[in-house]
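See structure below.
All protein chains but one are shown in place.
Right, subunit A next:
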């Protein structure tokens, strides 16, 4: 068995260049509702970019440098815009019943990515080295402990830092890539047909 050959065959039938870099799109992809996913992805890129800069200089940088404070602010507002886009994206997909026609995998992976981002956001909050981090650490430990997640210690910045800058972003990018890859491979779901709606009624 030639693995390269198999992979080429799989890509040719599942994810062609036209899927990855589309030059045409179904005419029904024509609404603001399709903008929210791109908005979320763009905000994620800003969050990761600003996060990389903060990571280079260390978590304490933003407390002692105006430049560091600015990049921390970009990171903070990037997260706010990210969730704004993500919630709108989720609502749009829900009201389009976008899981139809065998697209349940996209729905599930999207939600799993959402869940991972929440843990990433929490670890980020706990790494701020200020009052909000201190308060959220002692408050957050109780639900974590009660849910059997005590092996993630909200009061251990060493563990939180590695989770926040390595594992969780890796998972988010991986899941987001799979999510987008499947969307591109399967193409955007078709509009709900009127006959189907009437049938439901």
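Points worth noting:
Please note the rule applied: a contact is a pair of C-beta atoms (placed from the backbone, for glycine too) under 8 Å apart; a residue touches a chain by one contact, two chains touch by 3 or more; residues count from 1.
What we mean here is this: contacts and distances are computed from a predicted model.
A chain of this complex does not appear here, and its UniProt-recorded name among "ABC transporter permease", "4Fe-4S dicluster domain-containing protein", "Ger(X)C family spore germination protein" or "Apocytochrome b" is "Apocytochrome b". Against the chain not shown here, subunit A presents residues 13-16, 18-19, 21-31, 33, 35, 38-39, 41-43, 45-46, 62-63, 69-70, 72-74, 76-78, 80-81, 83, 85-87, 92, 94-97, 99-101, 104, 107-108, 111-112, 115, 118, 121-122, 125, 128-140, 142-143, 145-151, 153, 155-159, 161, 185-187, 190-192, 194, 196-197, 200-201.
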